[in-house]
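Every protein chain except one is present and positioned as in the full complex.
Here is chain A:
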Amino acid sequence: MHPAPSVIVFTTLSGLGFGLLFWLGLGLPAVSGWVAFVFFAIGFGLAIGGLLASTFHLGHPERAIKAFSQWRSSWLSREGVAAVAALLVMGAYAALLIFFDIKVTLLGWIGAVLSLVTVYATSMIYAQLSTIPRWKTPLTPALLLAIALAGGALLAGQITYAQILLPIAGVLQVLWWVRGDGALLQSGTNMASATGLGDIGTVRAFEPPHTGTNYLLRELVYQVGRKHALKLRAMALMLGYILPVLLILIPFAHALAAVAVICHLAGIAASRWLFFAEAEHVVGLYYGKR
């Protein structure tokens, strides 16, 4: 799959943003006044910035409002609805907290749950696709939720929670990679089933339908950079999970926490790039590729 920068920025930033909003909704840390304003501004900035970035890859962003209509069947639509609901509820909670110093605990909890629902809906956009066996697993929502929760905890200064959640996310990440590497083979979709010609013999792509490239090859059969995958995985694991944990194990200092957050974000961005670049769409089989 083509790792479009807009989608990588979107899933990385908004995941972190909704993760932070989750902790703020729970009242962790219990902030008020100006400090609350700064925390919420960061949360909203990340979440909304990510959502805006995601509209950049649309062919017709001006019609984006229509995407809220099909929540009965479409995870993409559900994501949009959940995101708006989470932002509205958290917005109301934050406004009351910051400007009137009123803390409506229930509102915060609802906002926290909606934030997680948003991340879950995002992950299901990928995890629902049988066409991309690497993504089609409950591990995908588990991983994206764990990353959002861990990153949110880190950003919210919830060091104890971050110390537990970052390693969990790291383990899920490794499990996700290991399972993913065998997923296409496991799925049972191959050139024989794609062409139906397997009963006759071994199928080989002889000639593609077109001499140049096309939308399908650019978007779904992206193969550039897969050869660096192992190096990138090591980097993602180091930056995204291991270094942040080590940094916050050192007695808590704000400067180090900031470094931990930046490391984490860079690592997650690398892992998200791999999420797309390594994903094999079954349509590649028609071209004899994976």
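Just a few scattered comments:
Operating definition for what follows: contacts are C-beta pairs under 8 Å (C-beta built on N, C-alpha and C of every residue); 3 or more make two chains touch, one makes a residue touch a chain; residues count from 1.
The rule is simple: contacts and distances are computed from a predicted model.
Protein name for the hidden chain, per its UniProt entry and selected from "ABC transporter permease", "Tetrathionate reductase subunit B", "Secreted protein" or "(2Fe-2S)-binding protein": "Tetrathionate reductase subunit B". If you put the hidden chain back, the residue from A:Ala194, A:Ala229, A:Ile242 or A:Ala266 that touches it is A:Ala194.
In the complete assembly, the contact with the undisplayed chain comes from A:Ile125, out of A:Ile42, A:Ala92 or A:Ile125. Those residues of chain A that touch the chain absent from the view are 1, 57-61, 63-64, 66-70, 72-77, 80, 125, 128-132, 187-189, 193-197, 199-216, 219-220, 281-283, 286-287.
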